[in-house]
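A protein chain is absent from this complex, but the other protein chains hold their places.
So, subunit A:
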Amino acid sequence: MSIVQDRALNVRRAPLPLFGKVFTDSWRGLVGWGIGLAAAAFLYLPIYPSMRGASGMQALIDQLPPELIKTLNYDQIGTGAGYAQATLFGLLGFVLLTIAATGWGAAALGGDEESGRLELTLAHAVTRVQVAVARFCAIAVKILALSALLFAVVLLLNDSAELQIEVGNLLGTSLLFGGVSLLTASVALLGGALTGRRIGGIASGAGVAVLGYVFNALGNQSASLHWLYNLSPYYWAFGDSPLSSGANVTTIVTFYAISLVLAAFAALALRQRDIGA
């Protein structure tokens, strides 16, 4: 009877506790990734004017094997958009956000289950689907925040670094950048949910990202390998040079839609399994 009475002694509770918990736990990490991403931009972009002007740089690139140039996407490096794409969105920034996305995706369910903490969370008044959805949403917000940061930093440097990138193209590319990372995170989330282990998430997330990059690089080598582009999320995002020619809205939407579907599968997979068994 006293149980019923105690219900009256309600105290204020945080809304969306599962979603919010991700940020109270990992805001330091998020800030760290943000600093890393901004540092990459500040490292590469301001030197573009001197690189473009230096004939020695072009001579150096001309000496590189053409296959390497194509692999690194350096063939368009003569324009501001091509330079920013090749160095930042397509290389260092991509690597950084891929690592972050894979780590977050793998830790959210697989890592949490493997450590034994998920068991206690699920013993409380939540459903497994709620846990999966809240954690996916938190990852999506973090990735979008980092993409927005990159958008802002590039915009800030656009004039001083003489990049001449159109704002609309930059926005579209930033959304694609976030989309391809969220796809990676969703695959990692699903891998973790299916296996109950962090390594399952890491392997699947990193696998998709690395293969996507490799298929794009191979496709760049010859027309007979162009079919590999179809299998490369990296190519779907950056193959049409969105920073110079504009991003396709359908492509952007597709990335986020596929990520949602993968997250839904992750939630269903988690719902079916024995946890920590």
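To be clear about the criterion, a contact is a pair of C-beta atoms (placed from the backbone, for glycine too) under 8 Å apart; a residue touches a chain by one contact, two chains touch by 3 or more; residues count from 1.
FYI, contacts and distances are computed from a predicted model.
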Which of "ABC transporter ATP-binding protein", "Two-component system response regulator", "NADH-quinone oxidoreductase subunit N" or "Sarcosine oxidase subunit delta" matches, in UniProt, the chain that is not displayed: "ABC transporter ATP-binding protein"
Hidden-chain contact residue, picked from the options A:51, A:72, A:122 or A:199: A:122
Given A:14, A:225 or A:257, the one touching the chain that is not displayed: A:14
Where the missing chain touches subunit A, by residue: 1-3, 6-7, 9-11, 13-14, 17-18, 21, 24-25, 115-117, 119-127, 130, 274-277
